[in-house]
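Quick one: this structure, given as structure tokens, is what I'll be asking you about.
As you look at this complex, bear in mind that one protein chain is not there, while each of the others sits in place.
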Amino acid sequence: MFYREAGQYKTSYQADQALFPILQDQIGIFLILAIAFILVPLTASDFVIDSVLTPIMIFSLAAIGLNLLTGYTGLLSLGTGGFMGVGAFACYKLSTFFPGINIIVLVVCSGFFAAAAGILFGLPSLRIKGFYLAVATLASQFFLSWCFIRIPWLYNYNVSASIEVPARTLFGIQVTGPNATPVTRYLIVLTIVAVMTLLASNLIRGRIGRTWMAVRDMDIAAELIGIKLYPTKLLAFAVSSFYCGVAGALLVFLWLGNAESESFSINQSFLVLFMVIIGGLGSLTGSFFGAALIIGLPILLRMGRTAFDISVTSATLEHINFITLGILIVFFLIVEPNGLARLWQIGKQKLRVWPFPY
Amino acid sequence: MHLLYQIFIDPFVQMGSAPDLLVQTLWEGLVAGVLYALIALGFVLIFKASGVFNFAQGIMVVFSALTLVGLYEHGVPAFLALAITVGVMFVLALAVERFVLRPLVNQAEIILFMATFGLTYILIGAGEMIFGGDPKVMITDQLLLPTGSYTIKMLGGFVQMQKIDIAAAIIASLMVASLAVFFQKTRVGRALRAVADSHRAALSVGISLEYIWVTVWFAAGIVALATGIMWGARSNVSFALEIIALKALPVLILGGFTSIPGAIIGGVIIGVGEKLGEFYWGPLFGSGIESWLAYVIALVFLLFRPQGLFGERIIERI
Partner (left out) sequence: MRAPSGPDVAVGDVLLSVENVSLSFGGVKAVSDVSFDIRKGEIRAIIGPNGAGKTSMLNIINGFYQPQQGRINFKGETRSKMRPHDAAYGGIARTFQNVALFRGMTVLDNIMAGRTLKMHKNFFWQLLRFGPALTEEVEHRHRVEQIIDFLKIQEIRRTPVGRLPYGLQKRVELGRALATEPDLLLLDEPMAGMNIEEKEDMSRFVLDVNDHYGTTIALIEHDMGVVMDLSDRVVVLDHGIKIADGTPDEIKTDRGVIDAYLGVAH
């Protein structure tokens, strides 16, 4: 009853195909954006902004990237960490060469480097499919991890093989480096993520999204209606890696402040993959849900420890985190393979027919 | 020009000038290959018999070895610890069948594959929590496994072979042979192959899926334990082994996902290729190319033969 769309008539195809055609959705998204852009910076604590919201935004972007490749195009990839790293290191080198240029521009440009890497490592997808392609993406992951250590030029010959983010300003305000406030960094990340999510949504709703999903569902039939498989797959690799690269650059420049090869290891790839699985393959909102759950889980565990006054070491807590993650993955795959996004849809459906059961 | 020489000529010159080193490297490669093959064998067992690609095979290797050593460190005598560990692997197989496989029966393979990711994380977390994250020493002596090495004079120099490696190669060959016979000749083996083909069809002819799955995961667990012991004997038991276990994937690509002899051949090719590559071409690139060379070898292979060396050609019927 709350979510009823009866009575909302659309008089043009454009209105019918809009991003949020239902009034309740329009109100909802307006509220969410208002809260995110206005309420949170004014009221939330630095801890919540810096340790919860900002990383959730950043990893949602990476999850969207992986979702475009794995959820929408059906190409399982275990190389996400590597592509995030390409974005991060590219941004670092760019900021070394062009210290004067706007950092946002550099972050976006580093996405292109990641996209190039994505195309390069996506080339095998011409001949290789399924599990085998996943193993090929492992090749890219391990090779890139190796590069991040073995090519000293990438980290400016720093002795510790790590990169340290230089302080940069935007319109006079510190945006990177130790003096940038959490709120500033949060707002920049939020803006970039919001814009890129909108662009991804545009792609998905149009011709390109349909060609990706067609390739995923039945590539033989897709060829038949004129879709060229190889360029479609390469485009998916390119766009997906672009998103992951930007996420990596944001991760380092606007959140961590420093990074090394280990930050972009295979563990990172798995983490983002779990976000996509739990959140829902083939769903943009699912990417946000998945990121929120996986980022939030260790924090919830820690809060639980203080709340219930249980004495366990931080190391043990981390282990419990791992175990819980594993159980969640298996649980979701059994109960709802389409992830949290599907549960959300089911919830909306319940709201639609409430108080009736179906 | 110099670079071309360095890539195409120099390594072979080096090989020729110190043939004993070449043999040593080949031996090391063979040994590593046998161990990769053992891990791959566990994959093949489970895949052949249930159609599930068990990503958690690597962590099962670590987990079983940790259990063994952990029990011994708590005072349990070596062979009793071994027996208990076997029991633990059985319980694990029961749990996996009951809580992971049974609810996911008939689902798409990719879903089962991802479920084994979850299983991996559970085992990593549990393993670290119970046994701690420090590397442990394998109880080689206590298990009456040979230590020490043979030094053979040949080709103008020396080649050293660890006795444990020879033992590993022999044990691995025995395992492969017996498993191959088991699958081909016995009734249970046939049933396993039926299940891999189609869960539904197997059920409809009265094959008990639960029984089959517990059997095969237990068998994979034994293989994992054997691998863990062998590997732990050469270098310590630690979670780093998990990442090395991922190398079994290129082995499977070469050898095919369902071929038991393929696992050995693929393992040897990857092991030897990796060691040769690292030793003779490694210095060109900077060290550590072992971390990705196996995958690139597999990748190149896939480009020419997308179904692997022994895999069946995938024919799509429209």
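We just call them A and B in the order they show up, numbering each chain from 1.
The working rule: contacts are C-beta pairs under 8 Å (C-beta built on N, C-alpha and C of every residue); 3 or more make two chains touch, one makes a residue touch a chain.
Worth saying up front: this structure is predicted, and the values here are computed from it rather than measured.
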{"item": "Per the touch definition above, residue among A:R127, A:R150 or A:R210 touching the missing chain", "value": "A:R210"}
{"item": "Listed residues A:A6, A:L42, A:V159 or A:I220, member touching the removed chain", "value": "A:I220"}
{"item": "Where the missing chain touches chain A, by residue", "value": "12-14, 17, 199, 202-203, 205-208, 210-211, 213-214, 216-218, 220-228, 235, 282"}
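Basically, only the chains that are shown with their structure count from here on.
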{"item": "Centre-of-Cα separation between chain B and chain A, whole angstrom", "value": "33"}
{"item": "Of chain B, residues touching chain A in the complex", "value": "53, 99-100, 103-104, 107, 110-111, 113-115, 117-126, 128-129, 133, 243, 246, 249-250, 253, 257, 285-286, 288-289, 291-292, 295-296, 298-299, 302-303, 306, 308, 316, 318"}
{"item": "Touch list for chain A against partner chain B, complex", "value": "76, 124, 127-132, 135-136, 138-139, 142-143, 145-146, 149-150, 220, 266, 270, 273-274, 277, 315-316, 319-330, 333-334, 337"}
